[in-house]
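One protein chain is absent from this view; the other protein chains keep their places.
Letters A and B mark the chains in the order given here, with residues in each chain numbered from 1 onward.
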Amino acid sequence: MAGKDFWKRHENLYFAVSNKKVILGVTVFLAIVALAIFGPMVTPYDYEEFAGRGYQPPSKEHWFGTTIMGRDVFTQVVFGLRSTLLVGFLAGTIASAIGLVVGFVSGFFSGKAPDEGLMALTNIFMVIPSLTLLIILSAYLPYRGIATQAIIVAATAWPWTARAVRSQTLSLKSQEFVNLSRISAAPTFRIIREDIAANMFSYVFMVYILQFNGTILSSVGLEFLGLGPTRGISLGLVLQNAVNWNALHLGMWWWTIIPGLILTLMIVSLYFINTGLDEVFNPRLREM
Amino acid sequence: MAADVILDVQELRAYYRILKGDVKAVDGVTFQVRRGEILGIAGESGCGKSTLAHTLMLRKPPLTHISGKAVFLGQDIMAMGKETFRKRRLQDISIIPQYALDALSPTKTIGTFFADLVREHGLPADSAFFERVRERLRFVNLDPEVLDKYPIELSGGMKQRVIMVISTILNPALVIADEITSALDVSSQRFAASLLVELRDKGIIGSAIFITHDLAILYQIADRLLIMYGGHVVETGPVETIVHGPRHPYTQALLSSLPKVGVQIKDQRLEGIKGTPPELLNIGPGCRFRARCPYRTQRCEETPATENISPEHSIACWNYRDIGGEQVG
Partner (left out) sequence: MGRYLTRKLIIYIITFLFAVTLNWAVPRFAPGDPIKMLLSRFEVMEGGKDILESFFVKTFGLDRSPLQQYVGFWRSLFAGDLGVSISQYPKSVFNIIRGAIIYDFIILLPAIILSWIIGNKLGAFSGVNKKADNFLMPVFYFLTSSPYFWFALVISYVFGIVLGLFPTSHAYSATMRPGWTLAFIWDFFLHWFMPFLSLFLVQLGGWAIGMRNMIIYETNTNYAKYMESLGATERLIRNYGFRNGILPQVTGLAISLGTIVSGAVLTQMVFSYPGLGYLMVQAIKQNDYFLIQGCFLFLIIMVLLANFVIDIIYMFIDPRVRHSYSGEV
């Protein structure tokens, strides 16, 4: 190992892994992802199975209790987490990809036709309440798989990334070192790759995290309304079932509070990572 | 301390404390500013002149005062309490910043800013005050109706002049002009520099420290000159002495690297100074110019002490006696 030298060269990386917020956020996030990956392997039940007596609070046999029909809540949560995370991840990636391209092209050609057109398109999609649009789209599709779900969610989520990427591109474009490359007649593609893209990486990464948060929330919202993937279980669906069976009125807090809490904690952890990374990449905010 | 010295800086040290160590940007700086004089502080980028201005006016982490005094009007401002010094700002000591173009908040009119600022010092923003403001604005060729405008409505040159009026509105005893001409075109430079001289001549401001890398301007307006290199003061003296008879190798190199009017490249090539300024992070003792100095000796590994060539002319170089003077330009 190069030891101290390595850290000196990759100073940013050092700050990134030693930032308290990042550490906390990554820990919680990974814990929840682990839940999604390993949970289904660990649980002895199946999520559809009637695993025991209904209406049971958390216990040794049923860590998160059981539903009113006797299904194991823990099993439902970990399987549902898988589905929800997958949709959120896919949708977030697609949305970020679209937003990246749109935002970058827009910012690079700012002031000219491509920018005006793309920005108009972005503004239009931004104004429409996304969930409402999603509801309309989802409602008319009789069969929805995870991929379809992800595409639909991505279709309304990309404008946000596009806008952020565009403004960052604009600010980078006007900086001196880019102009220097231009004066030196470096090929356009090289300018893009070396000057602009290299500096955008950290920014894009943070934007991706925020995008992921957004798509997860959108997906869960859809699932809660019964418009999630038509087969299988998802986190939102678990909560919808709970509401349909009046879980809260029956005092079954474990059925509603716990699944949502896990999701909220995951999103909070991602925000923590984001804020921490912000401190790393913007040294002014560092607590020294 | 002589009766007419308003600022007496002694062995001032201010470092940027970062994770990797200390960037010793101002390292043992000693000088004085006399009543009514314009002291020019010159040096290339990174020599510490702007850091010096910040050390005196406003230190923000990671810039830390390490040691040394700066006695201003009888009190050491380095040791002064925060609130005490705050009251002195603008009234007794002021700064015209480098970044005039975005020194104004975009959502407040110029007039509002004037009023708010002066009230911070317990003074009324009444009609008498604004009468004075308008007078000063006219003095710099600005229409007083600029008071009702927002920064977005002003051109760069207008903003520069507004800033100069704001910074001097309470007739401070000392004004630090920090690279105020660096971003301007030549005629605006001349205007800003001569304005400063006029303000001093008319008694609106007491003294000024003019920080720049541009020796030509300093020759026009400064009374005395202080040359900085790598966080150290290398030579101080009356402007005529320094410009026409520099003794420090760096000052000599600096002056001879200036283009001379009328001389063409076929007659004499323009020469820069070979090498680059030293890295100030965790820098050790010794003369900071020694890597680029043609007269370097073993002794230069030890930080030069400041000696007086004459009562008005001081230098920090072990070997200046052997170098001799150079009649320049």
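Just so it is clear, a contact is a pair of C-beta atoms (placed from the backbone, for glycine too) under 8 Å apart; a residue touches a chain by one contact, two chains touch by 3 or more.
Predicted, not measured: the structure shown is a model, and the values here were computed from it.
**Student:** Please identify which of the visible chains the hidden chain touches across the whole complex.
**Tutor:** Within the full complex, the chain left out of view touches A, B.
**Student:** Among A:L118, A:I146 or A:L239, exactly one should touch the missing chain; which is it?
**Tutor:** A:L239
**Student:** What residues on subunit B make contact with the chain left out of this view?
**Tutor:** Within subunit B, the residues that touch the unshown chain are 57-58, 60, 86-91, 94-95, 97, 99, 102-108, 116-117, 120-121, 150, 152-153, 163, 166-167.
**Student:** Considering the entire assembly, which residues of subunit A contact the chain that has been omitted?
**Tutor:** 119-120, 123-124, 126-133, 135-137, 139-142, 213, 217-218, 220-221, 224-227, 239, 243, 248-249, 251, 253, 256-257, 260-261, 263-264, 267-268, 271-272, 275, 284-285
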